[in-house]
Every structure is written in structure tokens, then in C-alpha cells.
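Starting off with a structure, shown below.
The complex appears here without one of its protein chains, the remainder shown in place.
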Amino acid sequence: MQTLDHVVVRFAGDSGDGMQLTGSQFTTSTALAGNDLATLPDFPAEIRAPAGTLPGVSGYQIHFSSSDVFTPGDNADVLVAMNPAALKANIGDLRAGGLLIVNTDSFKQKDLDKAGYQVSPLEDHSLDRFQVISIDLTRLTRQAVEEIGLDTRSADRCKNLFALGMMYWLFDRPLDSTLNWLQKKFGARADLLEANRRALQAGWSYCEATEVFHERYHVPRFPTTSGLYRNIAGNTSTALGLVAAAHRSKLPLFYASYPITPASDVLHELAQLKRFGVITFQAEDEIAAISAAIGASYAGTLGVTCTSGPGMALKTEALGLATIAELPLVVIDVQRGGPSTGLPTKTEQADLLQALYGRNSEAPIPVLAAATASDCFRMSYEAVRIAITHMTPVILLTDGYIANGAEPWLVPKVEELPEISVSFRTDPENFFAYERDPQTLARPWAIPGTKGLEHRIGGLEKADRTGHVSYDPLNHEHMVRTRAAKVERVVDLVPDQTVEGDEAGSLLVLGWGSTYGAIQGAVRRARSQGLRVGHAHLRYLNPFPKNLESVMSRFEKVLVPELNMGQLAFVLQGRFVRPVESLTKIQGKPFTEVEVLNRILELAPGSNGKGGAA
Amino acid sequence: MQTLDHVVVRFAGDSGDGMQLTGSQFTTSTALAGNDLATLPDFPAEIRAPAGTLPGVSGYQIHFSSSDVFTPGDNADVLVAMNPAALKANIGDLRAGGLLIVNTDSFKQKDLDKAGYQVSPLEDHSLDRFQVISIDLTRLTRQAVEEIGLDTRSADRCKNLFALGMMYWLFDRPLDSTLNWLQKKFGARADLLEANRRALQAGWSYCEATEVFHERYHVPRFPTTSGLYRNIAGNTSTALGLVAAAHRSKLPLFYASYPITPASDVLHELAQLKRFGVITFQAEDEIAAISAAIGASYAGTLGVTCTSGPGMALKTEALGLATIAELPLVVIDVQRGGPSTGLPTKTEQADLLQALYGRNSEAPIPVLAAATASDCFRMSYEAVRIAITHMTPVILLTDGYIANGAEPWLVPKVEELPEISVSFRTDPENFFAYERDPQTLARPWAIPGTKGLEHRIGGLEKADRTGHVSYDPLNHEHMVRTRAAKVERVVDLVPDQTVEGDEAGSLLVLGWGSTYGAIQGAVRRARSQGLRVGHAHLRYLNPFPKNLESVMSRFEKVLVPELNMGQLAFVLQGRFVRPVESLTKIQGKPFTEVEVLNRILELAPGSNGKGGAA
Amino acid sequence: MIQPNPELNLTKKDFQSDQEVRWCPGCGDYAILNAVQNVFPELGIPRENFVIVSGIGCASRFPYYMNTYGFHTIHGRAPAVATGIKVTRPDLSVWVVSGDGDALSIGGNHLIHAMRRNADIKVLLFNNRIYGLTKGQASPASELGKRTKSSPMGTTDEPFSPLALALGANARFVARSVDVFPPHLKGVLAQAAQHKGSAFIEIFQNCNIFNDGAWRGWTERDVRDERVLNLEHGKPLVFGAKANRGIRLNGFKPEIVEFEGEPPRDLLVWDEDNPEPAMSFLMAGLGDRPGFPMPIGVFRKHEETTFETRVHAQVDEARSKAGSPNIQTLLEQGDVWTVS
Partner (left out) sequence: MIQPNPELNLTKKDFQSDQEVRWCPGCGDYAILNAVQNVFPELGIPRENFVIVSGIGCASRFPYYMNTYGFHTIHGRAPAVATGIKVTRPDLSVWVVSGDGDALSIGGNHLIHAMRRNADIKVLLFNNRIYGLTKGQASPASELGKRTKSSPMGTTDEPFSPLALALGANARFVARSVDVFPPHLKGVLAQAAQHKGSAFIEIFQNCNIFNDGAWRGWTERDVRDERVLNLEHGKPLVFGAKANRGIRLNGFKPEIVEFEGEPPRDLLVWDEDNPEPAMSFLMAGLGDRPGFPMPIGVFRKHEETTFETRVHAQVDEARSKAGSPNIQTLLEQGDVWTVS
């Protein structure tokens, strides 16, 4: 058994081949084995393409390690390709010398044709630089499940379990977690349960019995903070953060949304949590969703809505209403590739400027961003805390990459989460709808049903304190500035910006959102080359942490990598009038560590002389 | 007869008193008399308040002069107050020593009560610092029209004409233009025509006969560029610019919009111009309006839509579609006070960031702004020219102040306007829907009905050249950058930024939109005090004129006055990483010259030592 | 049927807010405000439990004048906001006030979905067939060919029949009344209040500034008896100053019958509780048939489980199945592992 520090495995097959399932099972067992990990599911475009074709390929990559993992990995060490199309689409990412497992049963002429191969790649030496393991997976699977008497189609559906069994053998993993999962999934269908079990077992045994692999690998446990862990995808994490915040604030959660990729899963998750008093409302469109959420907040519930770019655009007008009505509201934007319908299943970070400035007139709103899948929990919780404390809408940005990707999460103790205290106004004495808390500048939350507080609010400018309609010019100026000041006050809830790596030096890599992993990995590699580089990752984009400017000033240069055309870079320049370097990528895909590293090496004057000029 | 250089007159009365009409008639005759002028109508809040109360007061101010006029004037020299409420609401703006004309018939106890006066201001010496002319206007008007036999209500309605007649006498104006206008308006109602005529004449004769005024004034002609002039309000000017552009490009104009203050008048104007082939479409909402306009453009018509802030917010998603579909489209935003419903009848310049950045993902759009009422013609024409030349949506910003305010306009010769050439693609040979003109980067305009060009477009990312749907990562990056590059290319149509006043010096006042007049006046006053100050006024906000950075660099400091919280200032800093000073006002009202001047004096080191430090 | 709660001891005055009413003198909105302020104290609902939600328009200023909770939202979205309120707070009495532009033009989608969903919210449509607040453009309720600021040569599209639209969307309570018929209006409002479920009430309203007399042909004193037919549950359809005319069906075609004395047996007897609203739909179109009177009153009243009831039933069911679910357990759900 060979010990490895880190491995990247990619499963690829047709959409019908169950690759997402295979990947996530492998992920679970990896997590249980105590490795750090990061994953990247890669769905095909939205509509199912014909089986066996390139657009129909579905992939799942997992990077696991005995040390910190930040990204799903740039290149794969192992590729499992269930058919020629999967091979063609993914082979470019397998490192030279990597292990390639192919299902030869699906390399018939018609399969090759569908993938557009003239000659079988298994025969034309084009794969010579890899270790190719050809297995007749379909046949072996059929054999394994023969006795159960399934029809061929159902039997063939088990072949992913066979492949998974092989991987478990290769990486020295127990089968229990998948066996348990099968039990849950197929409990009612004894035949399917048995077939899948056998296929899994057969894959494992096949490796144990034959000499298909020359080596077997072990990736040791990752020494990490002690506690209870689970694997979590960003959208689940977001959903749980909201539920936890509702619980801690003792408010019922009202979640209104309209389905849209890649945000819909938050709705699906929450719809399962009615037992926690969660009400989910699938509205007729995004405008109705935010409007209903505003109504709920007005009436004393925690109103939340969630969408992606095009839906965010539609919510613009109502965001203005929430701003002037000064009601708590959380709006989550799971960003995707644009503009317009764009690349709906791909990731991007290009809604930042819209979140910050995309409203008519002066309508400032706090904006947060989650850095990783598990961070979505923390940041959705924070969003609620800010919304309630300051009586304001809050926008939380996540994106398709972390929404679907999973990572291990140290499950927090609910009672240790920061407090969120709600106090509805009840005293009619001296009640004014727009009188403010001197600390937070929040107005009182005075909800219908409270005797003696009957009052009217709305979207017309309000008189200071009373909240009556006012057309007075100076009052307007006062209110515009007060609303801005209130959002600035949110800084009191914003922790100081921390820096990982060097605290001062030649280059600060300043990121936000889902680029966390790639930057972290790149900075570590740069530092191991002797460069003085720090990594600050912004989770609060409006207002910025108090110390941000001073953090930036400790470095000679600032580099901002973003999956857009340089939006944060622009904002920082506009705000601090100091030049920043921008690294951009707009390919619907996350950065690789190397892409970030290369730019660091260009910019940072290195002790080893590799860097560029100062 | 005393000669004056410039005079500010304000008419004020109840909404029912016809003050807007009186003001605009006075404006016309002033324009005909060859003065330069600027006006500021001031409507009451949207719903008619009870007659005689403060919220019901309607005002109209005109500033006219024998030299350049830039603003409607900070204070009035003459105030006509038709009732106590009008007096109360406006007296604060009459300069000490100014002429105050009041209609004593409407100062009965009940009128005073409605206006909230305990004692009549005509009796408590509170008006002592003005020249007060008290006239029983109602009675005199009734007398004048007595013979015609109107009911009292109709007779009383003529009193604004009596007042107008008095003003004509005072400023030595002929009555013809108003008499002609009455003829047109009341042609069918002989009795009303006669009554109004007599009232007007009676006002004039009353002054001629009695010694109500001690003086009579003459404001000489303003020596100006030769040509034919007319008076024009911004919304009319916008409408005519569109019609002229449609005419020059030989395209039919399709104008789709949903009513909203202060943009509706553009719809009203264009609905009158069906004889020019204009189709106006009142859609069910702003989303439908822009969608229909996109449909029209797709089908080969000039699609235009127009709205104000809240409606602009609703158009956000569809703007993304127009961007990726690369169709010509003009979207006009007549800005008003916000956020949300805000101050719907008041002015503001706070939609700039929304226009520039308020869309999901990277969806760059050219943004223009008109500086004055008559400039709306030029800029709406420009918007069309850019949209067609570069196959792109274009946003034009105007605002409530210039939309309703009028100024003299040197009517251009249509055939001298810049050419707008449209060439629809017709050749099927080698047709690709996203092949670009190498110069403009525009794609071909290939409209339905053209044989052999059948093709499909949409909001999903398109493959370069072919325009087919593409999920390819590198193609996406290429297309995002190409769309951005195309918008940058618009700079070829953008004239270099000019500077009025000093071409270099200590302070550049850099404005945009409707602040033109106040800045112009302030800079002139500053320069007359010996300061080296220039005024650059941006009409192109994306892309900026090529030479903008170098223009800015010729001055020690740059001051950006805006009716918002500093939006352009922020953009300039973000773009050029150079600090700019910001002067902001958010009161629903334009700057006064003095406000801008004071800030100039603070910032510019003056030769006379009055300025601040460098 | 109305249950004024004597303990509440509410009067009209309790529902008048301290804000000066700012509609044009003579506007029909005053009469509607008056009717609502008269009906609310009678409903047995504590004042603090009323919420009035509106969009934008003259009509939509309504909440400011009612001393209840009020939310003047944005153009067209009031039904959506109201749905959020009602589904989270079924204890509140939620009313929407809207204009014909607000409800039928920009807000059409939210209106039909609110009706379909059957949340217990009452939508009052103040129909003046014009955009009042923006000073006189055509609305989707304006007659074909109407000349307005935005249609100087006349509109080019047929208006909606608001009632037909609401019925097409399966509104369970559908009614019509008139600003200048105060007792009738109060009656309809009271019935709407008692109905459990989505309600849509069209109120003919006069905008004396921009569309004066829009309903005059039906509602002026001298014509109304001849031109208006009041639908009353269980009663035959009779109208006319002398109550001497009635409506009967010939196959599917309505006919007018004149009679003396007792109404004939074959007159249509009004049944407002229609699970299938085709008959209500027929009535909604009656006023457009030449020679026929304009029906007012309740066109449909059919109770079904409300949206919020169904939603809360699921929450309750999930809760009772789960016992007392623990949030920590939720977070720790699935395959977990411990690092120590």
C-alpha cells in the first residue's frame, strides 16, 4: 500500500450513468475516512442530450488529501470514463501518467460514432501517456446481478456501483457508508437493493481477486479541528443557516422564491423542513417572491427570498421598497454565468455591482458573500443577524460553484452561534414608526396585531421620526443620508478583516466569494517559494470591514482575482483611490490554483528572484 | 422705461388657477421678445389637494435676460400670488425689495384659514420689505367679462389672463402670441375665447390706465446665434429627437412605454405624431414595454422605451437580453427622486450607477445624459445613432428638472443632422448572425422576412460568429470581452470632451446631466472673480470621451457636483484612480448657482486670495 | 351574519386616521372610504388586526386614511405583499386596495395568482377606467376607442372585463358595487369580509377630473333603476324602476322578459354559490350585451379550503410527525464523522 498526500479523482459518464451519485458516495466515504476534500460536480447543459453524446456527459471531481484542500484540483490523477464521450470530454484534464479506467463494453462502433471518434482511442495509441485500465464493466455487472433476475436495463444501471466498488478497493475504503445509503434508498425495493449491493461488492472483489491495479493507495487522515463533521453543499448550507438563524431569533422563517438554476435547491431543502415551522412559498415569479417576503417581514416573520442573476434583476424595484420601508429581509443571489440567460448551469461572480448599485436612486443595502460551501451557513446566518439588527434588506451572494460543490463542515453548536435578538415594539406610548435606535439606527419593528401601534408605511419619502409622507426637501436629504448612515453602522457587526499568510509584504491577494480555495492554495504555494504574500478574503462587501484600507496599505500591491471583468477591483479603486491589480476569468469555471499562482509570481517581487519587478 | 439685464418672475396660485398656463404663455412671449431664458414649473404633489391649501399650490418661475441664462434663478424679482397659500409657500424666495402682486379678493378669512394664517399678512407688516401691489383681481376680471354672460366660476377662471395682461404691460410685451394661442385653444367656444381675450386686454389696460406700477421694464434682446428659435421642454425635445433620428435613419419609430411621472409626456408627445409613422404602444407594464421594443427592433424597427426610476428597475432583466441579442434599442430614464416611489414629482440624478452597472453579470451598455431641455433633442438623436451603428441598447438619462423645464432652442436643420445609416443584411451568402463589422464590432441586422437569412438568436451565450448556443468556456470569455470591446468602440462616435472657461487651471468642475446651468453660472461667476476654473460637462458616461483623463489632468483639482450621493465621483475614482471632490445635494431640487459657487470658492486657490489652499 | 363584537366598541371614528384626505374634491374615492370606515367597525375584528395593502395610484393612497395597519407598496404588487402577510399571519384581516391600472395592468399576474391560490385576502378594485395619479392615460379598463392623453385618436384595444378575468382565474368570491350606492357597497363589503377565501370586488368609481361620468350611463339617479340589475342570492333576476323586467335563459342565451305583478316562474333565480363559475361568467358579460342591464352584487361566492389553511396544515402535520424536532440534530444529519 502506497501512501499519498493528495489525490484527484474524476468520475465521468453519460447523464444516465449515475455519476453524480457515484461521486457523492465516494465523497462521503472520503470524508468519513478523515480526509480534507473539495468537490466539483459538472452537470450537462439543462436539457438532457441524447445518450452517449458529448453534451450529455456528466462529471464529478473530488480532491482529497491528508492536508488542507482548497480546490477540487486542477488536473485529475484518476479518471473513470464510462463511455467514449466521457473520455473525450475529460481526457484533457488527466495528468500524464494518470490512471484511466474505461468501460470497454461501451466502446462499440455506435458509441464511438456518437462521441465523434473515427477510430477507437483505445486502439490508436492516443492514450499511451496514461495508465489505461480497460474493463468490461457492463458485462461484469450483469454477471454480478444475474441471479436477481432484473431486466437488462435495470441491471446495467448498477454498473456505477461496480465502478465505485473498484475505487473503494483502490483507495482502501470500507463499503459500509454506501451500503447503509443503499439500504435507505432502496429499502422498499429488495431486488434493486440487492443488485446494487452485489455490484458494489463485485467491483471491490474483482480488484481484490484480479491484478487489475498494480498498486493500492492510502491517503492518511487530515489532522483537523476536533468536533463533529459532515459533508455539505453550499445550497444546503445556506438553507441550514437560515433555519438556525430563525431558530435563534425565535422567528418563523418564510422563504418565498421562484425556481431558477442554481438556486432552486435551497427551496427544495427548506420545503423539507416544515417540521421546524418553515413556510416555503413558490411564488408566480421573482417579483411576487420578494414582495411576499416583504409582506411576511412586515407582519413579523423572517422573510427570505433567493434566486440567481435574471431573477435578481427582477427583484430590483422591490428591493427599493424594502430599503425605504426599513424592514428586515434577506435576499440571496446564487450567481451564475450571464448576461441574460447566459450559461445557466455555470458559475460566475459578476452580480457584485448589481448587488451594490443596481437600484434606482440611493438605496444602499448591506452585501455579504460566502467563500465556500460550508461558509454559506455562516453567512446566511450573518445576513439574518444584520437584517434584523438594523431593520434592513441584506443581500447575500453565493454562486453555482459553491452552491453545488460540497466540503467537510465542522458542525457548530447551535447555542454557540451569535445571538440574534428580536424585540417587537409593543408600547404605544410615544410610538413613532421611524424613530431610531441611537446605536443601530434601526427603526422599531411594529407589527400588525399590536394594539395601539396602528400606522402606515410605504414607498414615498417619509418624514423623519413620524414616518408620515413628506415632500420636504431638507427632510429628503436627511433621510437619504440617514439610510446610508444606517448601512454604514452595520460595520459594528462586521469583524475586522483578517489576513492569512503574511500579515504584510509585497502582495495582498484580496478575494471574495467562491475564489477562496484557489487563492488559498495559490498563496500557500507562493509562500513556499519564499514570497511575502498574504490572503485576505472579503465576506462583507458593504460595508467593508473597518480596517480594510489599513490592511491593504500593509502591502506593496494588491491583487484582486475575480470571476468577472474586475468588479471588486473597480469598487476598491473608487472607494480607496488606490490602484489594484485585477485577475479576471469569465469562463463559467472557477480559477485553478495555478492561474492565480502565475499572476502572483508575475506581481510579487520574490526573494528567490522569480517574481516581477516591484 | 427702465432697462434691465435679467429678471426672475414667479407665478403662484392654486392648482386650479392656471399658473402653469400663465407661466408658459409668459415664457413664449419672452422667447419671442428675444431674451434668453430658463423656466422651472413646480407642480404640487400628485394628487390634487383641497383648493386654497398649501399642498395645492402650483408655481412657475421664469428667468429671462439679455445675456446667457443658465438656471431659472435662485430668487425671484417679481412674485404674483393668487391666494394666501401661494403667498406663504413662495414669499421666502422673493428678494428683498422685490415686487409682490397679490389678489386681495382671495384674502378672505376662510382663505387665510386654509393657508394657516392667523392674521392677514397684508395687514401685519410682515411684507414690509417688498413692494406690495394689492389688486382685487377677481372683481376686476368679473367686470371685464361681465357682458359675455358666463357663470361666475367660468368668469373667475379668466383671472390668470388678467394677471398675465398686467405682466405684459410691466415688461413691455405685445399680446399677440397669447391672443393667437387663445384663438387656437378656444376657437370652438366663442364665449370663452372672448372672455379670456377681454381679461387679458383688461389687465394690460388697467396698468396703462391706472398708476398701479411706478415703473415699466425692458429687457433687451439677447445677442445669440442667428437662426430660428423656439421654446422647448425636455420631454418634447426628447420626443422630437427620436422622430428626427427615425426620419434620418429611414426607420419607423416604435415607442413602447408605461406611464410614469415625469416620463409620461414623451409618450403623450409621440402619440400625437402618428402622421410621421410613429407607433406608440402603452404596454401593460415596463417589462412588456421594453420587451415589445426589443421585438420591434428585432423585426427591423427603431425600438424605444422610456420610463423613470422604478420602471427602469423593472427593465433590468430585459436590458440583459438586448445586450446579448445585440439589437439596437434606446431606453430613456427620466430620473426622479427615490428610492422606491420616493419623491415622484421631484428631480434627482441618482440612477447613474443603476444605468451603468445595474444588471446581472457583465452587460455593458452605452450611457448618455442630456444637459438641458433642448439638449434632450441632441442626445436622444445621439442615442439612436449609437444604438443603430453599434447594434446595442443605449441608455439616455434625463431628469424631471429638464424634462419639464423649457428653454429657447435654435431649431436645427434636419438635413444637417449627423447621418444615421442603416443597412439590413440581405445577402444569404456567408451569412453568420454574429459576424462583426471590423470597425464597429456590430453584428448584422438581419430581419425576419428576409429570404435565406432564417436564423435563431436568444439569451443563452452564443458561439462567436455563428451565434449558435455555446457552452464553451473560452468562447464565453471571448464573447464577454467582445461585447465589452464593442461598447468601448462607441468612443469613435463620442466627441472629445470640451471645456468651457479655463482650459487648464486650478479647478475643473466636471458635471453631467441637468446641473449644466447651475455649474455654468457658477463657473462664470468664479472666473469673474479671477479664479482659473473650467467647466466640462459630460454627455457620454459610457464610454467616456477619449480625452477625459487628460482633460482632468490639466487641473489641480476636480469637483463633481451631482444631485445624488456622489455617483459620478465614485465612478471617476474607480476608473482613473485619482481623487475628485464631490458636491452633493439630494433635495429633489436643482443646485442653485450659489451653492456651486461656494464650493468652487472653497476649493480653488484664487488669484484674489478668496479660495482655499491648493 | 355580521358579528359586531360589542366588547370592541368600535365606531367609524376609530378608523379615521389623522392624515388629511387628499383626493380631488368630488372624487368617488371618498364615498368608498366612507363605506369601508362604516363597515369595518361592524366586523367584530379588533382594529389592530386589520391590514390594508395597496399599490400605487390615487386609489392606493387609501391606507393613509384608515387608522389601521397600512402598507402603501409599489405599483401592482399589493396582492403579492398581501399574500405574504396572510400566509404568515392568518389571524389578520387583510385587504388590498387597487386601481384599474394597478390591478389589471402592471399587477395583472399577481391578481390572478392571488385569486387562484385562494388566500383569504379581499381585493377592492377602484375602477375609474383611467390612470388618475399619472393624470389621464388609458387603462386596461378604458373603453375601446377612448381618447386620452396616451391615445389621442382613441385606444386600439378592447378592455378587460375585470369580473370575467377574476372568474377565469377562479376567484371564489366575485362582486361588483358602485361608489355612489353606499348601502349596496356596504352590503357587498360586509359579505366579502365574511367570505373565507380570495375575494375580488370591482367598485365603479368616478374620477371627476380625468374621466368624469365614466359610469354615468348606469349610475345616475334617473337611469340606474332601468340600467342596473342587483343580483341577490335565491331571488329571481328582476330590474326596472317598476321591478317589471326580468332575465330568463333561452338555452344558453339570456333574454329580457317584461311582466306585470309577480315575476314569472321561469326567470333565472340567482345562485351565487357556484363551484363551476360558468353562470357567473355569463353574468359578468351581461352588461356588455346591447339592451341588457349592468349586474351588480355578488356574482360568485364559493368557499373552499384557503391557501393559508392548507399551508399551515402541512406545517402542523410535519410538526406532529416529527415530535419536537431538534435543530442540532438537523445540522448533524446524514453521514457524520468525529475528529478528536
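Letters A, B and C mark the chains in the order given here, with residues in each chain numbered from 1 onward.
Methods note: a residue touches a chain if its C-beta (ideal position, glycine included) is under 8 Å from a C-beta of that chain, and two chains touch if they have at least 3 such contacts.
Model, not experiment: these values are computed from the prediction.
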Chain not shown, its touching partners among those shown: A, B, C
Hidden-chain contact residue, picked from the options A:134, A:282, A:553 or A:598: A:282
Residue among B:152, B:210, B:226 or B:528 touching the omitted chain: B:226
Full-complex contact with the absent chain, from C:49, C:67, C:98 or C:118: C:118
Among A:340, A:506 or A:520, residue touching the chain not depicted: A:340
Where the unshown chain meets chain A, residue by residue: 45-51, 53, 55, 258-261, 264, 267-268, 271-272, 274, 280, 282, 284-286, 310, 340-341
Absent-chain interface as seen on chain C, which is shown: 105-109, 112-113, 116-118, 140, 153-154, 156-161, 164-170, 249, 251-252, 276-279, 281-282, 285, 288-289, 304, 307, 310-311, 314, 317-318
Hidden partner chain, residues of chain B it touches: 28, 31-32, 34, 177, 180-181, 221, 224-231, 240, 243-244, 247, 252, 254, 256, 273-279, 281, 283-285, 287-288, 291-301, 303, 317-318, 320-321, 325, 411-414, 448-460, 468-469
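To be clear about the criterion, only the chains that are shown with their structure count from here on.
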Chain centre separation (chain B, chain C; CA means) in Å: 40
Centroid distance [mean C-alpha coordinates] between chain B and chain A, Å: 46
Distance from chain C to chain A - Cα centre to Cα centre, in angstrom: 44
Contacts with 2+ other chains: residues of chain C: 56, 72, 74
Contacts with two or more other chains, residues of chain B listed in rising order: 45, 310, 340-341
